[in-house]
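Data first, discussion second: the structure below is written as structure tokens.
A single protein chain has been omitted; all remaining protein chains appear in their positions.
So that you can tell them apart, the chains are marked A and B in the order they are listed, and the count of residues begins at 1 in each.
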Amino acid sequence: MSEAIRVTRVTKRYGNIVGVADLSFAVAPGSLLTLLGPSGCGKTTALRLIAGFERLDGGSIVVGGAEVSGPEIHVPPEKRRVGMVFQDYALFPHMNVVANVGYGAQGRERVEALLDLVGLSGLEDRLPHELSGGQQQRVALARALAPQPAVILADEPFSNLDASLRTRVRREVKAILQDSNTTAVFVTHDQEEALSISERVAVMNDGRVLQVDNPSNLYRNPINPWVAGFLGEADFIKGRAAAGRVDTPLGIFATDLSGPVQVMVRPELVTLVPDPDGDAVVAGSEFYGHDQLVTVILSGGAGVRARLGTVPVFAPGTRVWVKAEGPVIYPV
Amino acid sequence: MTAVAPPITAAPPGRRLPRAPAGLVAAAVLVIGPLTLPVIYLMVEAVRGGGGSTVLPAGRLVELTVNTLALVAGVVVASTGIGLGTAWLTTRTDLTGARVWWTLAGLPLVIPSFVGALVLLGATGRQGILSRLGETIGLGPLPIPRGYVGALFALTMFTFPYVHLMATPALRRLDPGLEEVARGLGASPGRVFRTVTMPQIAPALRAAMLLVALYTLADFGAVSLLGYDTFTRAIFLQYAGRLDRTPATVLAALLVVIALVLIWWERRSRGRTVIPGGRTIRPHHRMPLTRRKRWLATGFLGLVVVASLVLPITVLVGWWLRGVAAGQAPVAILAETWRSLAVSGATALIVAAAALPVAILTVRYRSRVGAWCESAAWSLYALPHLTIGLAVLLVGLTVVTPLYQTLSLLLFAYLIMFLPQALGPTQAGLARVSPSLEEASRSLGKTAFATARRITVPLVGRGMLAGAGLVFLTTMKELPATLLLRPTEFETLAVRIWSTTSEGFYTRAAVAALVLLAVSAIPLYLLVARNAHE
Partner (left out) sequence: MRRYTHLPAARGVVAIALFTIACGGSTASTAESPGGDPLVVYSGRSEELVAPLIESFETDTGIDVEIRYGSSVEMAATINVEGSLSPADVFYAQDPATIGSIRNLLAPLPESVLSLVPQRFRDPDGYWTGITVRSRVLAYNPELVSPDELPGSYHELAEPAWAGRVGIAPTNGSFLTFVSAIIVLEGEEAALEWLEGLAANDPVEFDGNAPIAAAVDAGDVEVGLINHYYLLRLAAEQGGTTAVNYFFPNADAGSFVMPAGAAVLATAQNPEKATAFLEYLLSTGSQSYFADSVFEYPVVAGARAPAGAPPIDTLVSPDVSLTDLASAFDRATDLISESGLL
């Protein structure tokens, strides 16, 4: 099977409001795809459509080689073999850990094995309210994995955790998924989360997928300015392209476009060289402990930021030369 | 606790409720549908027979309407004033013994209005206990407060607990931050109360006031005993005093219309009230009282408790002892007690089960039929019990004749009258259960039915139990429908109190009343005490 999930041109409407429109993407077996986008972009709707909690209005969804949603067919959630981890974990409050994890699966051994997998052996008799947030999350994951589903879906699984826990838990969950070779689709608005653990990321807005790619490509070559800004810090300089190049205060860059363009640069790829003859002026800087963000006004008046190490300190008014690497150029 | 209209919940944010499965809709319709039939039949019969001139002269109808509305208005104002006062003093001030006062103020719920009226009759008049006491101080005997004053007192004293209990959670949920901001901006405590506090508790107050209004509208026992001519009293007099049942039917239909108008008007002015789901993060600030205010507050609370609890129990016990001293044989009411318990328990159970499909349908799914079922149920709840009793009697005599004078017919009437009492808490309990729990169960392979059984019902269990407890209490106190529909020789405690009172045997009535109070007090205390922790 080449794809664990294939979503083809799926549309879902709520009255006059579009939930998702013409949505298409695929997920390879054993890999993690994250749907990334701001609130209301339709990512949760897409997830619920795959799970079977919503009926689609058009298109089709195929899971594990079998069509589960389509114009003629809607397989109910309990028949889909799709496990789901909810944002609020949805652990059954009247059952202990063993009962929760074993709810969809048979046999104590399987439960024990899963608890071991998620590192919660020894907490079998606890009730959900007696567990920490991170522990609850792992129980939810174990429970979803227990019936050996074809796919695991997770809706903002880390957003309820303390920021300090998040990174560690993310890594652990990713490891568990890889160890069990589980296909997964996550949903989040946190681009750091999406980029750090996914094989592929689908950026969504207004019910549509704007770009699907692995994190590195996505980050380096965002398909449009909005995606660029959503994935990370980005500054835009206007310029005019002609004869295969555009001339900007940051340098001359090759491009196939012609006419007015915007050049996107990321602050972490901008370098500053102090020089009394420099054509840019430091306007200010913000100190972040591990780095600093220096704002610079270029000749021509445009502003750009540079994320640099904490040494040297750039006082406002210092003249600098500005260089940028890896820009992406868009038409205006 | 005692809502009188469905709690409307907002759908989980960003999600529209799914369409309802046909099986669930059918179950809900099967529950609610038959409940509406008797009243519809009543209205049809009333229209058919209503042309006759034998009903009542128009002037009398106007008089009845004015009397009824005047009583409703008076009781609503008085009980709201008292109930809000007791709730405020016991939840928002640092009065000593606030918890005890709070519980005491909720207990009078256990006393049915007709027992309250009975107590009034026994406390006043030349032989009344209060008169005797007054004589020792040198005051003259108290006149029996028949008519408006008596009915107002009897009803207010035993309905203000509704306001007290329903205002309490709203007062507890007040955000102290808002009041602090207002004070910081220079507003006096009075202004803070009017402009910041009142609007926040207004929805709860409005629901309580509607409940009190409907209760007063429906009251039959108290106004009969005290001789105040309201619609319900007139209906019963027509029923009991004439061979032709048509006048009673027509008047009942008119009363149904008045009640429906009242609730539709309230619904329209309500807008969408969302169940507050959040929890207060900070414990609310209790206002400190000056010494003088402390005395005033204690005095007020003391007066209320004396009038609504101490006085009734004293009068009843006094009557009982007087009878014992006069050598009367001990009253045998074991059979009636057992019957009351059994029939109330049965009703509570049936109602709780019947309410569940309707609750699930209206909270978890989007269904127009579900919304109608809910409206129908709440409208029926608002109707006076006498009219429901009459309607079911009509149906029993003409349509389902094998059920005439059977317990099943009586239980059917109880179901009509009390379903929403269980529906409300069940809906509220269900709304507190996140739908993602049910979705999780389905994603783990369980069908919708299995999910309801293993997840929904156990979690809603406490809400259902609260609803069942409430129904149990109300059924114990029910009088007019039971009078009309009971099988021969099937007397409940309430009926026994009523029949012995009509014959003037106050001692026997007192014993039955004391037993009724005792038996009702335990579930009431549990319900009230449970709400204290909410």
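Simple rule for what comes next: contacts are C-beta pairs under 8 Å (C-beta built on N, C-alpha and C of every residue); 3 or more make two chains touch, one makes a residue touch a chain.
Remember, it's a predicted structure, so these values are computed and weren't measured experimentally.
Colleague: Which of these, B:159, B:197 or B:238, touches the one chain of the complex that we don't see?
Modeller: Answer from the full complex: B:238 touches the omitted chain.
Colleague: Check the options A:62, A:75 or A:95 and report the residue that touches the missing chain.
Modeller: Checking each option in A:62, A:75 or A:95, the one touching the absent chain turns out to be A:95.
Colleague: Give the residue, chosen from B:375, B:406 or B:447, that touches the chain omitted from the document.
Modeller: B:406
Colleague: In the whole complex, what residues of chain B lie against the chain that is missing from view?
Modeller: Chain B touches the chain not shown through residues 54-57, 59-60, 63, 125-127, 141, 143-144, 146, 224-225, 227, 234, 237-245, 247, 326, 341-343, 345-346, 348-350, 397, 401, 404-408, 410-411, 458, 461-462, 465, 468, 487-490, 499, 502-505.
The criterion applied here is as follows: only the chains that are shown with their structure count from here on.
Colleague: So how far apart, in whole Å, are chain A and chain B when each is placed at the average of its C-alpha atoms?
Modeller: Chain centroid spacing, chain A to chain B, equals 54 Å.
Colleague: Which residues of chain B touch chain A once you look at their complex with the stated criterion?
Modeller: Contact set of chain B toward chain A: 14, 16, 18, 434, 436-437, 439-448, 455, 458-459.
Colleague: In the complex of these two chains, what residues of chain A are touching chain B?
Modeller: Interface residues on chain A, with respect to chain B: 14, 39-40, 44, 51, 53-54, 76-84, 86-88, 90, 92-94, 103-104, 143-144, 146-147.
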